[in-house]
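With one protein chain held back, the other chains of the complex are shown just where they sit.
Moving on, here comes subunit A:
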Amino acid sequence: MKDGTLSSLRKLASYGPAIILATLLLVLWESYVRLARVSPFILPAPTAMLQALVANWGLLYEHTLQTLVETLIGLAISVVLGLLIAVLLDLSPWVRRALYPLLLTSQTIPMVALAPLLLVWFGYGLLPKVLLVILYCFFPIAVACADGLLSVEPELIKVLRSMRASRWQILWLVRLPGALPAFFSGLRIAVTYSVTGAIVGEYVGAEKGLGLYMETSANSFAMANVLAAVLITVVLTILLFGLVALCERLALPWYFTQARTQR
């Protein structure tokens, strides 16, 4: 118990430098805006951003909820899709050669250009936003998982084959669990893009969502409101990232004890 509090305190202390740096930057920003008398239509101060956040909380809350729902649906589908693609890539070198360039191409498309097209094809609803989140997120998950599946020792595969394990047993008992750390690395990258994906979708056209709020606020030069929405995006992404890290710890206790003993 005492050990636990101590280690969590130490953990908190390890974020110290980041907190100090962020505070310093905010103070610099605030003083620059105040001393140089920058117009709030060009660059509002951090305090103005917080005021805007509090003043518009009721409205922002509704939009945030919408964005969060789109993000979570997109992420969930990305996880399933990413895993499926990883297993598919793994099936045979032929499938890998056929599929990999296609997947890579999907990542070269500028999403900003694709978003209006999706709007035309699928309308103002949930679907185009979810599709954008998927396009941002499935790739890091699929690639990390595919690499993870390949990371098994060939000698271990031999042992399993000598035990007459089927291909699916090898996948299920050894390769998929062995790929889980890689899967979580991919998922951590994916969540950092996920909220952005939903917002890009909303920006080009939506009935609700933080992206829509940013767009309308920017059009009316309410910069503090734009920044308030950006702040929510940042916090949302960090929370999702933390949630993934927590799931990882719960799902892979062996991985963390191992890392600790090796250090």
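One rule holds in what follows: a contact is a pair of C-beta atoms (placed from the backbone, for glycine too) under 8 Å apart; a residue touches a chain by one contact, two chains touch by 3 or more; residues count from 1.
We take it that contacts and distances are computed from a predicted model.
*Asks:* Among "Rod shape-determining protein MreC", "4Fe-4S ferredoxin", "ABC transporter ATP-binding protein" or "Chemotaxis protein methyltransferase", find the name that the UniProt record gives to the complex chain excluded from display.
*Replies:* Matching the unshown chain against "Rod shape-determining protein MreC", "4Fe-4S ferredoxin", "ABC transporter ATP-binding protein" or "Chemotaxis protein methyltransferase" yields "ABC transporter ATP-binding protein".
*Asks:* From the list A:Leu160, A:Ala190, A:Met223 or A:Leu236, which touches the chain that is not on show?
*Replies:* Only one listed residue reaches the unshown chain, and that is A:Leu160.
*Asks:* For a quick check of understanding: of A:Leu65, A:Leu173 or A:Val235, which residue touches the chain that isn't displayed?
*Replies:* A:Leu173
*Asks:* List the subunit A residues touching the unshown chain?
*Replies:* 153, 155-156, 158-165, 169, 173-174, 177-178, 180, 252, 254-255, 257-258, 261-262
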